[in-house]
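For this depiction, one protein chain was excluded, whereas all remaining protein chains were kept in their positions.
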Amino acid sequence: MHRGTVHALVGENGAGKSTLMKILYGMQKPDEGTITVDGARVSFNSPGDAIDRGIGMVHQHFMLADNLTVLENVVLGSEKLHGIGSAARRKIRQISQQYGLGIRPDALVEELGVADRQRVEILKVLYRGARILILDEPTAVLVPQEVDALFANLRELKAEGLTVIFISHKLGEVLSVADEITVIRRGTTVGTADPASTTPRQLAELMVGAELPTPETRESTVTDVPMLQVQGLSLAESRQVTVPETSEPQLPTSDTLEEPGVPVGRMLLDGISITIHKGEILGIAGVEGNGQTELIETLMGMRNPDTGAITLDGVDITHAHTRKRREDGIGYIPEDRHRHGLLLESPLWENRILGHVTEPPNSRRGLLDPKAARRDTLRIVREYDVRTPGIDVTAASLSGGNQQKLIVGREMSHHPKLLIAAHPTRGVDVGAQAQIWDQIREARREGLAVLLISADLDELIGLSDTLRVMYRGRLVADADPATITPEELGSAMTGAATGHLEHPQHPEDGEAR
Amino acid sequence: MRKFDKDRLLLGLAGPVLALAVAFVLTSVVLLASDRDPIEPFRLMFDAASFSDVQVLIINQTGTYYLAALAVAVGFRMNLFNIGVDGQYRLAAMVAALIGAAVELPGPLHIALIVIVAMLVGAFWAGIAGILKTTRGVSEVVSTIMLNAIATSLIAWLILPSNFGEQPPGSNDLTTGDIPESGWFPALEVTGGEIYGFTFVAFALGFVYWFVLNRTRFGFDLRATGASSTAAQASGVDAKKMVLTAMLISGAVAGLAGMPTLLGDTHTYSFNFPVGVGFTGITIALLGRNSPVGIFFAALLVSFLDKTSADLDQHGYEKEIATIMQGLIVIAVVVSYELVRQYGLRRQQRKVGEELAAGHALKTAKEAAK
Partner (left out) sequence: MSTSNASAASAAPKAPRNGGRRPKLTLPVILLIIAGGLALFSLVRVISGANDLTSVGQVSGALQLAVPIGLAGLGGLWAERAGVINIGLEGMMILGTWFGAWAGFQWGPWVGVLMGIAGGALGGLLHAVITITFNVNHIVSGVAVNILALGATRYLSNFTFAEEPGGSSKQSPRIDAIDRITIPGLSDWLADLQDKHWFFVSDLAGVLGGLVTNLSLLTVVALLLIPVTYWALWHTGFGLRLRSCGENPVAAESLGVNVYKYKYIAVIISGGLAGLGGAFLAIVSTGIYQEGQTGGRGYIGLAAMIFGNWMPGGMALGAGLFGFTDSLKLRGGAENVHAMLLLIAILLVVAAAW
């Protein structure tokens, strides 16, 4: 990497980008290899060491205290540099002006929008004298206008001779801002690219790799009986986003943001319409944070949509309670099983009751039936191959794969009409993965409708009957899993391609947007 | 499977046993440091407990503490801290005493009225905190503490002779007037005195508590919310409704805590009515780990300390040593429970791994097919 450049590091989720950056910032130690800064070989034991070497990191999840002012957040831990009073304030104003960040030192962080917070993070790093900035997925939480503003800031930094390392998997953005691009996959560098002569598609191919999933040869079980119908579902984030004019030169007397900006509450879900038929698996592809979590939570009744309607098997459930929806036949494999799927410190048989406390065999006439629940837990353990010495051990003591098999077993045991499966095989070993896939397929044959959300493109393509791509809260593209390649899907996920991918004769075009 | 049950039981016992041992040793150290015999007071206390009148006192006290601790435990089971049990208990006892003294009804009806009023008042007072939490997000700890203070003022005001109270001739105390005999709960005559009839109601309530928590859907939802509010919500529990319901139940039970004394002994509410019962209830619920049986033994232990220490003064020892011991027990208990819990979790994870490696897993369908 060279001084005064923006260097982008791209790769899929889990390709090793974040790990690399943690090593660079001293949060993790490498097993082998060396790091050289300005010609000197260095090794970092803590973030402090990295800071001393002029490396600063802007974390994906901001490290800011909401109830402190910008000034306080910036000087914290570096009080010795310029104190915590007017000298520090002057310094912050000066940095803010120098790089066009437009930051008010005395604003409470709580009052700031996401983009402002990010600029505070950048300022925090600059305040400590960093010459190399690492930005971890900085655009993930921003709306397009904010992204443009951020890029303007980055160009400013570059012009001042700073080096920026930009981690992302949004290819379009990378191409527009980076001077050099390094692509990594499965922990190794697979190539470099020159943004001037590379297309998003080429980059996507590099990023996803050449290996294709073995497409499942399968009979279609899709019927024409709609099970889940979602019409124009929208959900706005309850926050205000400020779009400052940071690319404009600042007024000499004012380094503050006098205009609070245009309130454009980010749309978490924007007019989602889908139909899943009996026996159909609908897969939704998308980079995480593009609205999948919100879609699931809205379908489960954990969030209330602003507009739109949800119909399950002909019954309107838009405003039904979560429990009612579960009783009506929605099975749910949650994205975060520790937070939403299990009682970690409770025994397995109580976990078997969770979410289905009103249904047999767990309860009869309002009373729990522990005997029957235990018996059924044993059955699930047996049929779904949950590796455990007993059903009285806590859920926490099982491995992730076995926890997941228990959840799948539990949800399948109630013969759902619709299964919402979010990352059903995440953190699951290979054997269990195939098993879970088999179970989902089998249920589909019996008429189950499945909404599948996954970051694993092979899984999506292999299982789904229909594919949709979600980007910034909208379904932007659809595809036929029989012919689509992960590369094509990948570029659609980054917003580089929209509409129908590849085969225009698909019957449900109208519903994708 | 059996083995895990046994392990759990052992670990479950390890916490309190360890804590009690440490508390005893520390108490002895305190005694030694203050130049007293480190063992003698314990012996004296056990001696005192061999008298039947002291035993009756202990049982009666246990009933009251048991109810107060159950009230606290209902909240604890879903991570709600009802610090206001004391205020709910006093206000409920006071209003119930007022109503009880004001009416004359046939026996069972009279008692039922008093009990129901007590439950409603307790639930109402706790419900205020519940509503503040669900609608305004006010921490129940703070609101219940404030409600305690307000209850104190409110009682002081209500009991003024110019309002609803009475001043018995020749006494400084203020009372709510005597409940007619139809509102007295029949007691059990034993050697050494009378066991309040309501004490048995209290213990019966322990069974109800167990049943509701472990055998009903509602109880499962409540426990699930306490174990993981996010998972409970995803499973279909309405969190806000749960908070309010739990507070109401907790308050209603707290309202009952005054009943053994009111219906069995004083038959009136006065400034001599025991205070601080709610706070002792917190200690007992912690010590008993929110289980109905554990709470019973914890209540018995604390009552034992309370009642048998009263005579220590006459033997040249300071009865306050019992309070110190109570404090030491609580600290030892909370620390040891936390340590044992963390240890137990780690240990079970390791053991499960070992058992699986050794091939002790339950047979699965796949293996059966082989």
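To keep things simple, chains are lettered A and B as they appear, and every chain counts its residues starting from 1.
Convention: contacts are C-beta pairs under 8 Å (C-beta built on N, C-alpha and C of every residue); 3 or more make two chains touch, one makes a residue touch a chain.
Note that the structure is predicted; figures quoted are calculated from it, not measured.
The omitted chain makes contact with just one of the residues A:66, A:316 or A:438: A:66. Of the options B:103, B:116 or B:142, the residue whose C-beta touches the omitted chain is B:142. Of the options B:290, B:308 or B:348, the residue whose C-beta touches the omitted chain is B:290. From the options A:30, A:47, A:370 or A:447, the residue with contact to the chain not on display is A:47. Seen from chain B, the chain kept out of the figure touches residues 15, 30, 34, 76-77, 79, 81, 83, 137, 139, 141-142, 145-146, 148-149, 152-153, 157, 162, 226-229, 279, 282-283, 286, 289-290, 318, 320-328, 330-331, 334-335, 337-339, 341. What chain A contributes to its contact with the hidden chain is residues 46-48, 59, 63-68, 72-73, 75-80, 83-85, 108, 110-111, 345.
Throughout what follows, only the chains that are shown with their structure count from here on.
Chain A and chain B have centres, each the mean of its CA atoms, that are 46 Å apart.
Interface of chain B with chain A (complex): residues 1, 4-5, 8, 214-217, 219-221, 223-224, 227-228, 230-238, 345, 348-349, 351-352, 355-356, 360-366, 368. Interface residues of chain A, counted against chain B in their complex, comprise 300-302, 321-326, 332, 334, 339-346, 350, 353-358, 363, 366-368, 370, 378, 381-394, 396-398.
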